[in-house]
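Note that this complex is displayed minus one protein chain, with the remaining chains in position.
So, chain A:
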Amino acid sequence: MAIQFILCFNKQGVLRIVRWYEKIVSAEYKKTEDLIAQIYRLISSRDHKHQSNFVELSAATKLVYKRYAGLYFVMGVDKNDEEAIYLANIHLFVETLDSFFGNVCELDIVFNFYKVYMVLDEMFLGGEIQEVSKEILLERISVLDRLE
């Protein structure tokens, strides 16, 4: 299985976007919020300039993440998956948001979180990437966005 979850949170650890594609079974984290808190702790403690964008979360899950200004974008992937391609996924996702909102900032995501989901769901389905052309994505999202 490819992407297990996609998260986006700000520097304070407030969640902005969350999408689970797989049930994360763990005795340690009975509640989703504990798991999210653990992910935030793990990532925010890392030096984002001198350390890699990959870190192990558990025996079954690796995190691939990247910080853009004040926001962390995180993907949880299977331990056998190759990290680099998910970094490209994150990049494409952020670029698409950037073009869609026009120089995206955290406030856009706060107020238009449902539109971010619209972009997310056009890009990913069931944890796999669905569309990689930014042009096609933007065209489709603008159609959906105009629908009543």
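What we mean here is this: a residue touches a chain if its C-beta (ideal position, glycine included) is under 8 Å from a C-beta of that chain, and two chains touch if they have at least 3 such contacts; residues count from 1.
Heads up, the rule we're going with is that contacts and distances are computed from a predicted model.
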Protein name (UniProt record) of the chain left out of view, among "Origin recognition complex subunit 3", "AP-2 complex subunit alpha", "DNA-directed RNA polymerase RpoA/D/Rpb3-type domain-containing protein" or "GPI transamidase component PIG-T": "AP-2 complex subunit alpha"
Touching residues on chain A - with respect to the absent chain: 1-2, 9, 13-23, 31-33, 36-37, 48-56, 82-85, 87-88, 91, 100-101, 107-108, 110-115, 117-118, 121-122, 125-133, 136, 140, 142, 144-148
